[in-house]
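What follows is a structure written as C-alpha cells; I'll ask about it next.
Only one protein chain is missing; all other protein chains are in place.
Presenting subunit A:
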Amino acid sequence: MHATGGATDVAGTGGQGPAGRSSRHVGPYALITSLDDPRTRIPVPERRYIARSDDGQHTVLLSLPQLGGDPQRFLAEAEASRYLLGPCAAPATALAAPGEPAWHARPYLPALPLPTALAVHGGPLPEQTVRALGVALAETLAVLHGQGLTFAGVSPAAVLLCADGPRLTCFGAVRAAAPDGTPRSGLPGLEPGSLPPEQASGGRPRPLGDVYALGATLAYAATGHTTPERDELPPSLRTVLSRCLARDPSTRPQLTELIGALSGDGGTRDGATPVPGPGRLPGRVIAALAHQSGAVLTAEIPVASTAPAPPTTR
C-alpha cells in the first residue's frame, strides 16, 4: 500500500534465508524496507531505510549517502548531528566504524517523510497542520542557531512526520553535497526549490539560508511544491512565506518573527491564541503511521547462524 512507505512490501523478507547478507545488509543491520517512496519524485539527500540489528532487538532508521555522494562529508555531518538539541532534532546515535561503508542510524520511530504524508493525505496538508509544523521546525532551528550551527539541509524530504511532532533529518545535506565554493545547483539529492540561492551558488550555509529552506518546505506542505505561485498559498501564509523565500537573505524574517506569524499571535508567544500542538495530523497520516508501525512490528529479519557483533557506537 502506498500509504506505508513500502514497509509492508518487504515485511516478509524473512523468507530470503541467511544468504540475505548482501545488498539487504548494511553494517550490523538487516534492511527491512525503504523509508522513502520514489513515486513522490522529491529528491532525498540520503538513502533511508528502516532496518534492524542482527540480534533482532534494535530497530533503527538507517541512512546511507546517495550513490555518488562523498561518504567522508556524509559521516562528518552525521558525527556533528550527534550533538543537536531541540524538540525536533534527530541526532544520529550510531555511526559506521572507520573503514566501513558509511552509514548512520537512530532509533526507529514510526515516521512519514513529508512528501509521503502529502501523498497519503491526498494533497496539501491543512493550514493548521502546516502552521504547527512550521512552529515546531522553526523552534528547532532556533535552538540549533543558538548552538552556533546552521542546519543546511531543510527540505520536504528532510522533514519526517511522527505522531508526537516532526523530526528534522538530513543535517548538513547541503554541505555534504559539495564543499563551500563549489556550485551546488542540480546536485543529486538536493531539492532545488528549497536550496537557498546563496548556497546554490556555493556560498557557505548561514542561518538565514535555513529560513529560506523552511519557507520552501512549508510552501510544499501547503501547496505540494516548493516554488508555488504567490496566490497558491493560503492567504494567511502568503506574506510570511513569501518573505522567507526572498532572494536577499537580509530581507528574510528572523525565526522568532516566523514563529509568531505561524502561531497567529503576532510574535508574542503568551498571547491568547492557542498554538496548534505538534502531532495534529490528518486522519490518513495517522493511519499510515499506525500501519507502518504495525508492519515493522510484524517484519522479521533473517536470523544469522552466528551471533553478530553489536552495533558500533563511537
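Quick note on the criterion: contacts are C-beta pairs under 8 Å (C-beta built on N, C-alpha and C of every residue); 3 or more make two chains touch, one makes a residue touch a chain; residues count from 1.
As a working rule, contacts and distances are computed from a predicted model.
A single chain of the complex does not appear, and UniProt lists its protein name as "Protein kinase domain-containing protein", one of "ABC transporter ATP-binding protein", "Beta-ketoacyl-[acyl-carrier-protein] synthase family protein", "Peptide/nickel transport system permease protein" or "Protein kinase domain-containing protein". From the options A:49, A:108 or A:171, the residue with contact to the chain not on display is A:108. Between the chain not shown and the residues A:52, A:73, A:131 or A:252, the one that touches is A:52.
In the complete complex, the hidden chain is touched by one of A:206, A:243 or A:280, namely A:280.
Across A:93, A:242 or A:293, the single residue that touches the chain missing here is A:293. In the full complex, the hidden chain is touched by subunit A at residues 14, 52, 55-57, 59, 107-110, 162-164, 279-281, 283-284, 286-287, 289-294, 297-303.
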